[in-house]
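Missing here is one protein chain; the remaining ones are kept as they sit in the complex.
Should a chain be cited, it is by its letter among A and B, assigned in written order, with residues numbered from 1 in that chain.
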Amino acid sequence: MKSLEFKNTRENREGLRGWLDPFRYGWERFSYWAQRLTGIFLLIYFIGHVYETSSIVSGKDAWNTMLELTQTTWGHLFLILVIGTSTFHSVNGIRLILTEAGKGLGKPSRPDYPYHPSSLNRRQRSGIWIALTLAAVAMLYGTNILLSGD
Amino acid sequence: MKIHYITGVGALFVVALHILMRLVVPYASSLEYGYVVSNYHNFLYAVALESILVLIAVHGFNGLRIILLELRQSPLWENGVTVATIIAMIALILYGTRTIIIANGIGL
Partner (left out) sequence: MAEKIQDSEHNKITLKIFRANTTKGNTSYFDSYEIPVQRWTTVLDGLLYAKSHLDTSIGIRYSCRMASCGSCGMKINGFPRLACYTKISELESSEVVCEPLPNFPIIRDLVTDFSQFFNHHKNVHPYIMNRTDESETSTSTHTHFQSPEDVNKYLQFSYCIKCGLCYSACPTVATDVKFPGPQALSQLYRYYSDSRDAGRKRLDIVDNRHGVWRCHFAGSCSKVCPKGVDPALGIQLLRSYMLGISKD
């Protein structure tokens, strides 16, 4: 949008560069970035999953061929990544539903030095840490089942 | 965004159920053709799968649509993105429903 007062200005939107460097602005910005990234990854996985499971309608041989392709070490590692990202995305998503509804952010009050914002508190931030921890636990559990089982 | 919240929470429950079904028997045997087809024969489970399909397709493509809407704002782009994601959503749901219906009928 061209400015109204000055004839010569140069557009200066940060663009996608503004989405990089997730820790410059703290944990909440990291959560924004991680939620988007895991979301896109899971969407791609979901499309692939719907396609791969459709092989069941083509009979036992087609199904087993699909299993041979996916039940490999790389396939298992990919699935472990899916487990981790979906756990993080879900738990962080619940946290976002709560915080975006105004819960856990504290109340407006009279600001005083050092002007620490009440919304960036440990209570809601711990939701991110819990999400990361649960994702790690889920990935460990998945590794246990997929890579050291039968 | 309201759709996003509702489909997100709804999907969480049914996806958890779907994952549990792979864990009530040893993992590898839960992927055997016969066992999977018997899962599809269970009507309630087929309904659960269908609801996962619908909820996650809506949640996922709506999320993609949100990300794309924030990237560019011309009317052509916005309308194009909305139409494209809705079409992709419906296409995926139809494709997945085909799998569920056919698999439900296998061997019957």
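Methods note: a contact is a pair of C-beta atoms (placed from the backbone, for glycine too) under 8 Å apart; a residue touches a chain by one contact, two chains touch by 3 or more.
Bear in mind that the values here come from a model prediction, so they are computed numbers and not experimental data.
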> Looking at the whole complex, which of A:L77, A:L105 or A:I130 touches the chain that is not displayed?
Replying inline: A:L105
>> On chain B, where is the contact patch with the chain that was removed from view?
In response: 1-2, 66, 69-73, 78
> At which residues does chain A meet the chain that is not included here?
Replying inline: 1, 3-19, 21, 24-29, 31-32, 35, 96, 99-103, 105-106, 108-112, 115-120
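Here, only the chains that are shown with their structure count from here on.
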> Where the CA atoms of chain A average out and where those of chain B average out, how many Å apart are those spots?
Replying inline: 18
> What residues of chain B sit close enough to touch chain A in their complex?
Replying inline: 1, 5, 8-9, 12, 15, 23, 26-28, 31, 33, 36-37, 40, 53, 56-57, 60-61, 63-64, 67, 71, 92, 95-96, 98-99, 102-103, 106
>> Per the contact definition, I'd like the list of chain A residues that touch chain B in the complex.
In response: 16, 36, 39-40, 42-43, 46-47, 50-51, 53-54, 56-57, 60, 63-64, 67, 71, 86, 90, 93-94, 97, 100, 145-146, 149-150
